[in-house]
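Only one protein chain is missing from this complex, and each of the others stays in its spot.
Note that the chains are named A and B in the order they appear, and that numbering of residues resets to 1 at the start of each chain.
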Amino acid sequence: MTTSTALLLADLTGVAVFAASGASAAVAKRLDLFGVVFVGVVAALGGGIFRDLAIDEVPPLAFADWRYAVTAAVTAAAVFRLHPQLARLRTTVLVLDAAGLGLFTVTGTLKALDAHVPAVGACMIGMITAIGGGLGRDLLTGEIPVVLRREIYAVAALAGSIVVALLSTYGEATTGPLTGAVVFVFALRLISLRRRWSA
Amino acid sequence: MTTSTALLLADLTGVAVFAASGASAAVAKRLDLFGVVFVGVVAALGGGIFRDLAIDEVPPLAFADWRYAVTAAVTAAAVFRLHPQLARLRTTVLVLDAAGLGLFTVTGTLKALDAHVPAVGACMIGMITAIGGGLGRDLLTGEIPVVLRREIYAVAALAGSIVVALLSTYGEATTGPLTGAVVFVFALRLISLRRRWSA
Partner (left out) sequence: MTTSTALLLADLTGVAVFAASGASAAVAKRLDLFGVVFVGVVAALGGGIFRDLAIDEVPPLAFADWRYAVTAAVTAAAVFRLHPQLARLRTTVLVLDAAGLGLFTVTGTLKALDAHVPAVGACMIGMITAIGGGLGRDLLTGEIPVVLRREIYAVAALAGSIVVALLSTYGEATTGPLTGAVVFVFALRLISLRRRWSA
């Protein structure tokens, strides 16, 4: 598997988990099929569209490659159909969101570095790629943006993007360490949520 | 009348009806003249600015061609002055919005295809062009986004954009069939609203 194939797979997996998080949030708001798919697609593609505009990759990948939109829409529609079997939607949203946060932090930061954005800017773009979709989802569904709640969220993405920038600087941005960075962000976010739950 | 003149006229008509829809929504919220013009301009130009950023037409037409801003601002100000005579603002907003939806779906999809965006992406950009302004209007005025309400809205735009993409593929994207596509989206939206009203 080449690096670019791995990156595409990571990106599409992030699209799917954010689509599922957006769709779950929309189901919790009792939206119909079209509303659920719409919120799912915004959550899945919003961060990446912003990233691509910022690094001048136009049209953004979400429009240039049909697999992004189809992955997002099909996942969101599947969540709508299956949701009677998905208990505890709130927890589902949070866990999927944490997984997407890790995946998009890593792919977003890598793409910005590849586009020759300086390290500080690349970390910011990586973080925005990761938090942008969830922000769109929360604005659309009228929730307090997750990024403003008390648990670690944007900071987990920022920490992950710094790890990626360091790996890239030392020539270690290969599949193994990058997968570690995804897991690092995911774990940091979940631990933060759990400590708050038990606190 | 050349194609590009026809496209410009369709685009400016869309700007005017969306400006009127935004201004009517702002009047209903009892905003003053400046607030009404601001919401009208956002509703009129928001979708097209996003479209132009996505297809790398910079500066966006809304900034490059003064007729866009002036059409939007003058229309919104006129609505503000005339509103005591405009009864039933809510219905007015919905009908104008449906007209804008049809016009922007067609012009947005055509522009994206002209910029060599693949068909799926061009349909998405056409849809976002059409729904973006109304989304901005609803976020600013604190309404539930129309795109998330139960009646067909984004789907009407998406269906219209698919029609435009098909017409373009088969070399039939001329004034007649494209006008039909505008009417198709407008009618689909209004029928959806009316059925819901009578249901």
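One rule holds for everything that comes next: a residue touches a chain if its C-beta (ideal position, glycine included) is under 8 Å from a C-beta of that chain, and two chains touch if they have at least 3 such contacts.
Just so we're clear, the structure is a prediction, and the values are computed from it rather than from any experiment.
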### Summary
Sole touch to the unshown chain from A:A64, A:A77, A:M124 or A:I191: residue A:M124
### Query
Among A:A130, A:A154 or A:L188, which residue is in contact with the omitted chain in the full complex?
A:A154
### Query
Touching the left-out chain: which of A:A10, A:A54 or A:L193?
A:A54
### Message
List every residue of chain B that touches the chain not included in the displayed model.
### Response
26, 31-32, 34-35, 38-39, 49, 53, 56, 58-60, 62-66, 69-70, 139-140, 142
### Message
Take the complete complex as the reference. Which residues in chain A touch the chain that isn't displayed?
### Response
53-56, 112, 115, 117-118, 120-122, 124-125, 139, 144-145, 147-150, 152-155
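The working rule: only the chains that are shown with their structure count from here on.
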### Task
Starting from the mean Cα coordinates of chain A and chain B, work out the distance between those two points in Å.
29
